[in-house]
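Left out: one protein chain. Kept in place: all the others.
Per-chain numbering from 1; labels A, B and C assigned in written order.
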Amino acid sequence: MEKAILTKEELELPVLEDHAMGSFIVFQGKVRSHSQNGEVEAIEYSAYEELALSQLEKIIREVEEKYRVTVYAAHRIGRLTVGETALVVATLSPHRQEGFLATMEVIDRIKNEVPIWKKEILTDGRAVWL
Amino acid sequence: MEKAILTKEELELPVLEDHAMGSFIVFQGKVRSHSQNGEVEAIEYSAYEELALSQLEKIIREVEEKYRVTVYAAHRIGRLTVGETALVVATLSPHRQEGFLATMEVIDRIKNEVPIWKKEILTDGRAVWL
Amino acid sequence: MMVNEKMVTVRFFGKLADLHGAQLLLDAKGKTIQQLLMELNVEGVYMLAVNGTLVPSNATLEDGDELAIMPPVGGG
Partner (left out) sequence: MMVNEKMVTVRFFGKLADLHGAQLLLDAKGKTIQQLLMELNVEGVYMLAVNGTLVPSNATLEDGDELAIMPPVGGG
């Protein structure tokens, strides 16, 4: 199963099974109806796809090694309306502690290292780069 | 929707929707195939149900207030085989930071305050209270 | 077993149930839980509840009470 995904399609929740693993954590990042800029209608996600995918794979590989866990991460690109899921990060691990640490680290690194950008489309018609 | 659940049935994953919320985290605690006692066949979860449910409700209420999030927690009792889910904790929050903190706190408090006990059934026939 | 309102129902959980039995019916009116625990030689108590509510060990028992004696908990 592909563990690093960049897609325009609706994100699916992965089913990771491993009887040696006691903790399965799934994070979903969704488009919010409000931001500091006002009422949001949608967010347009753009990416330098080639590099985005290789960065995503690198982050997953490094976090998996660091915590000895299994990580899945999928980011959606294109125009997403309020309530839709832009990011899914799932982590399977023996115990919850390293599962949470790994999940949080993957999300932070995605936000800092994966070449994806957000343009917020507000209900009053404005468009704001985030 | 009931947010504190104690049941013998298979646990379902809750669908919590709120467009103001940007983070949705779901933790699943599963029965592992191995423990320090050896190869595991199943775990028997027993509970003082009346108190377990009121403690679960109290924990959810207090954590929700503390982090201003929405929390769902369900614990399964009875005999669970390896790979089955014993605990589900889900948290809906504006941002991921308080979502992770709340989820981790709920799990820790459940393990310390909810009157549930685990008897590990090993493949060699031994039964060990955890 | 007919519950006699004159008596206290004592329920043990977890490994304490293996050691002391799942349930006892006793005349413990007016005793503190501490006293009863000593009389029954119960060790490893983590939580106590009377009629489904957590109580400290110096609580006094009344007829008809249900006392739950619990070892360290460990769900999840």
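Please note the rule applied: contacts are C-beta pairs under 8 Å (C-beta built on N, C-alpha and C of every residue); 3 or more make two chains touch, one makes a residue touch a chain.
These figures come from a predicted structure and were not determined experimentally.
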Neighbouring shown chains of the undisplayed chain, as defined at the top: A
From A:19, A:79 or A:118, residue that would touch the chain that is not displayed: A:118
Positions on subunit A where the hidden chain makes contact: 29, 45-48, 50-52, 54, 75, 86-87, 107, 110-118, 129-130
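Criterion: only the chains that are shown with their structure count from here on.
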Required steps from subunit B to subunit C (each step between touching chains, minimum): 1
Centre distance in Å when subunit B and subunit C are each reduced to the mean of their C-alpha atoms: 26
Subunit A-subunit C separation of Cα centroids, rounded to whole Å: 50
Gap in Å, rounded to a whole number, between the CA centres of subunit B and subunit A: 24
